[in-house]
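The chains shown are only part of the set, and none of them has been moved.
Residue numbering begins at 1 within each chain, and the chains themselves are lettered A and B in the order written.
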């Protein structure tokens, strides 16, 4: 089988860990590199978490530490959502894996340039590393097949009323990536809010037979303490466990689970209250050519099956 | 019966005409003044439409012409939504009613100051007149009981991805009103998108037995050509006829049809892409005291009955 070469850029983070789970469970992916973003947590913590989780799931992969801060804005982390340690207060492993001597930007650049075939970048944090690379090194573009990003939202945010967290943290980075001319798939809140797991399903997962699945369920339950129901959310919002980042990999391995459309998207860089809003021109007002495929619909049952099966696969590998 | 004194500030506009229908159908309202805003159309056109529609429905009320343009932004009208003439290409009457010699700001100010009791202002356009009044004449505030405004949105816009039309046209005016310290009820898209009429119901209305109802139905059908279905809207969005402005009066006469909550709301005044977004702090991030009651839910059946009954009442008066 011809494998799909990928680079994973993430800020673990609960759902980033779940994204890693799906990615490393899938035989069709050839994971060349993992890089870390400051976002959900500081760069120190996301790098530690990547190393800790990958140590636990026994993956020997290069992990390159990314940039410490967004382009212009001050870093705002989300420890209320992910727990102070960032993985829902679940301890995975004391890392035996060590961070690479290469910076994320250098590692991604060299990995791309030395590859025979174009690589897909999966990004599930703020896009700081990716934007820095694309801006400083346009020469890598022919080696990037696609960027599959979890972030943004066409309608409604979660960090501010209008902005999604990853886009809010580093709006300038998102804008640079969106303007890059590369194929981009955006798994924003529009689709990730539909890719939820119920509490009952979570119980089923935790009882699925491996210690890993139990730990995963425990970590993910942390989420349910952090989202509040409001009249502006769909009913039962607070009981739905969203594993946003998983979508960015799921789209690679089972694209038929998703529906989306091609739109012109740009990012609000200014604004006192709205910076980081991703403005998806879904009614065609701007007349500008689409630059992003925005996912909006997911087959939830298929998605859960895909994810649970990945937890199962990794869980069994570890026994 | 003690009547409720009200001033109606509007930019007719299809749904403004429907708002006027409900207002003049209700015996418990004592309508002291109608004023016009530039918004859906130019000031010339909204004033003409107000005079034309009120002539048709035989209401003898002072109509005072408002300010010609928003505070800072250039006026953007919505002739694509309301028709070039603004009432869905339906002709009502050659006006016999004439515009007042008083400007809207002067007329509202003098009406308020000469009233024994506080008055409710119903505003269903951009808030330019109201903001000008409140800013230049804080002395009127004790005479304003409440401002019931159709405009804004907590989640998702209709003019831009994040901004509702009335707020988009004059964001500075909305901000001045929201900061005024007066009681404000905001019927934003959150609730007005739920206050729709189906095509079947529209057929029922048009056959309800008066020429007025027929003409109303004809005017409202124009809407169905102007809204497009997208994957980011609820299904059947394009077939639902929304009479947004009607909510602002409906809330006065049957408040029990609506649910809402008190929130801190402010307006994005800057931003390249997001100006006019009303930022409703529904998760309590700002820690600031609520300044606006934001409606989010409506009993649709009750709302339609209220509206249809008003059309009936006016229709019979005209026969």
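Descriptive notes on the structure:
Convention: a residue touches a chain if its C-beta (ideal position, glycine included) is under 8 Å from a C-beta of that chain, and two chains touch if they have at least 3 such contacts.
Only a predicted model underlies this, so the values are computations on that prediction, with no experimental measurement involved.
The total count of identical chains across the complete complex in this file is 4, with 2 shown in place.
Keep in mind that, in the parts below, only the chains that are shown with their structure count from here on.
With centres set at the average Cα position, the gap from chain A to chain B is 42 Å.
By the touch rule above, chain A contacts chain B in their complex via residues 154-156, 160-162, 190, 228, 230-232, 259-261, 266, 268-275, 277, 279-283, 285, 296-297.
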